[in-house]
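All protein chains but one are shown in place.
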Amino acid sequence: MRIADGYGVRLVAAMSLKLEAVTKRVGPEIHLQDIDLDIAPGSLTVLLGPTLAGKTSLMRLMAGLDRPTAGRVLVDGADVTGQSVKRRDVAMVYQQFINYPSFTVYENIASPLRRAGLGRDEIDRRVRSVAELLHIEGLLDRLPAALSGGQQQRTALARGLVKEAGLLLLDEPLVNLDYKLREELREELLSIFAERKSIVVYATTEPLEALMLGGNVVVLDEGRILQQGSTIDVYTRPASIRIGGIFSDPPINLIGGSVEQNRLVLGDVVVGPRTAHLGNVAVGQYSFGVRSNALYVNRRSDADMEIRGIVELSEISGSETFVHVAHNGVSWVAQEEGIHSFALGDSIDIYLDPAALFVFDWRGGLVAAPGRTTA
Amino acid sequence: MARIHLDGIAHSYSPSPESDPDWALKALDQVWEHGGAYALLGPSGCGKTTLLNVISGLVTPTQGRVLFDETDVTGLATEQRNIAQVFQFPVIYDTMTVAENLAFPLRNRSVDEGTVKTRVAEVAELLDLSGDLNKRARRLTADAKQKISLGRGLVRSDVAAILFDEPLTVIDPHLKWQLRRKLKQIHERFKLTLVYVTHDQNEALTFADRVAVMQGGRILQVGTPQELFEAPVHRYVGFFIGSPGMNFLPCALDGGDAVVQGQRVPLGPDVLAAAAKRPAQAYELGVRPEFITLDGETGPRLDISVGKVEDLGNFKIVTASVGEHRLKIKAPEHQSVAPDIAAVRLRPDMVRLYADGELVG
Partner (left out) sequence: MDKWQDNRAWFMVLPVFAIVAISAIIPLMTVVNYSVQDIFGPGQRVFVGTEWFKEVLTNSRLHDAFIRQLIFSTLVLVIEIPLGVLVALALPKRGWGVPVSLVLLALPLLIPWNVIGTIWIIFTRPDIGLFGAAINGLGISFDHTANPLDAWVTVMLMEVWHWTPLVVLLAYAGLRAIPEAYFQAARIDGASAWATFRYIQLPKMRGVLTIAVLLRFMDSFLIYAEPFVLTGGGPGNATTFLSIHLVKMAVGQFDLGPAAAFSLIYFLIVLLFSWLFYQALQNVGTGDKGGGR
């Protein structure tokens, strides 16, 4: 491993990044609290959390744009806490499309390489190859103002990628793009990341985007890390109600209830059998969570629990129907395959398989999660 | 409340439009029924915002007329049209309280204070803003601000239509559900005519009764979410609606079958009859990822080889290939996908034939 010069152009990129007990305070406000993170070389880490969770603050610390109030940042085991961004091997892409307005697309992409003092031929080769990756090779002579939003963000991404920095930070890079364009670019980015040795850190508020990216996820809320692990594991076993909430779209449905000797009771009335995944759960009061896609409008087995409610709303997405059902003052959302129409205000029964229930204790911690087969 | 009739509307931002690209909106005729929820869906630059501005009166169309019920409003200014609008970024009056914000449109119209008070209280109740009435509006969160924007439309009893310009852009995913639920409830209760502009197919489909898919200044298709999903009239609609979009496999017609990479997919007699009437350069089969099964026993069979499998929690996306063509398949959460799966089945009633990009049947 070697860094070519002081400006962070790394010829062989396989950086590791570690944050130890990092805290960031700005005045009386705590933006980040006791962050411990260990990011393996070449991995993809998704920072998932709502607005103001601390995702951008954390990225700024990783980049070296801010200095933590306490704690250390280690790159390849060396303490870089006090080192400025210029000396670090990082690239960052923001949610706003940030390019140099007076530079052509070519010059924009070339700028990090020029700063690093690369030769003209080398710059040309790299700029053209990254432009091709992002399908903007035909736009190299244009100015950013003459580009569409998607093309501008492709240019910014190309500038981030061209340096082949050891650490690539992407702060909600697709959020300001059209939905369909997001889909396309996300897929392209994933295949680009797969070919690189850089650490990629990607911030998002959307659970589905996190799942599409895969890799590892760090769930952030109010400046703290709530859970980290492989993205699909965290999705299937959220450690608390809050995490289940952040990592479910539509929001996870919650109801109080109890586990009894041979059965379980949701709310006061809904009774079902005690299924296998609840085998080790002690008898007592719990909060139960169920994701929308595990609620059905048709009974699927005798074990299904029946919840009676009033249709508040039904939304059809083309292939699926989301039925919002009010039950005991709680709004449930059931996600049903296919097109179904429901009259508002009608009484309806929705069914849930008790094997799909998440069980949380009184503090909100996960006690049991549904079993799952993986691919 | 009103029915909106767009009669031969076309618009160009250039003073002397000559060629096709000069027209931001190409001639369109639409009748949107009173009390309906409509969405204009399309990518940036498709003309959806221009069309919204034509309806609101911010843009006077180069050609055609806009009718609210039977009244021609083409020449009327925005403020004379009795419409309300919610913008992409929350527009609130910074120096006013929430109550003053909500009262503003009424006070401007010299409504008596008693009525103002009642209306503001009603609307605040409806939007769950009652507790915030005396707070300064600028101190609220983005979703509350959007509710205030909406509320300024709802307080008026004379509103013919409420227009929405990507109103959920700055809202967190969780709050989007709540805000959208609120919006739908209000729509159900008051039967307002709503027009919603967005690039996000999920928002458009879940919000609207009927969605107009736009591209390049044209409306390609207007239909219910189901129609757009099951029978997109144009290749672009198939691609744009759905995530991932529709699969398109180039094919040739031979006898009663479509031939894809040497494999035969039988077509229905109606489709064949329609195809016979419509000679074309190129044919494609369109199949949604949702209508392909990995473990089905019936339906047309296609030999594939499995590539990537993505586990997205609620479902899986399998990328497979049919010869040189790519095929995306949506598999249920609990289905395990073996890498050696060699064939899939298509749902026969959901296989569509496209000729030069247009639906044949």
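Note that the chains are named A and B in the order they appear, and that numbering of residues resets to 1 at the start of each chain.
Just so it is clear, a residue touches a chain if its C-beta (ideal position, glycine included) is under 8 Å from a C-beta of that chain, and two chains touch if they have at least 3 such contacts.
Source: prediction; values computed, not measured.
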| Which of B:S14, B:S44, B:T60 or B:N108 sits in contact with the chain that's absent? | B:N108
| Of B:S12, B:S56, B:S243 or B:N314, which one is in contact with the hidden chain? | B:S56
| remark: Of A:V26, A:A146, A:A194 or A:I310, the residue that touches the missing chain is A:V26
| remark: Only one of B:T78, B:S157, B:S321 or B:S336 touches the unshown chain, namely B:T78
| On subunit B, what residues meet the omitted chain? | 56, 58, 77-79, 83-85, 87-89, 91, 93-96, 104-105, 108-109, 136, 138, 149, 152-153
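Please note the rule applied: only the chains that are shown with their structure count from here on.
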| query | Contact residues on subunit B for subunit A in the complex? | reply | 43-45, 172-174, 177, 180-181, 184-185, 188, 199-202, 205-207, 224-226, 228-229, 239-245, 288, 290, 309-316, 333-334, 336-337
| Complex interface listing, subunit A residues touching subunit B | 50-51, 148-150, 178-181, 183, 205-208, 211-212, 214, 232, 235-236, 245, 249-251, 291, 293, 312-313, 315-319, 322, 324, 331, 333, 335, 337, 339, 344, 372-375
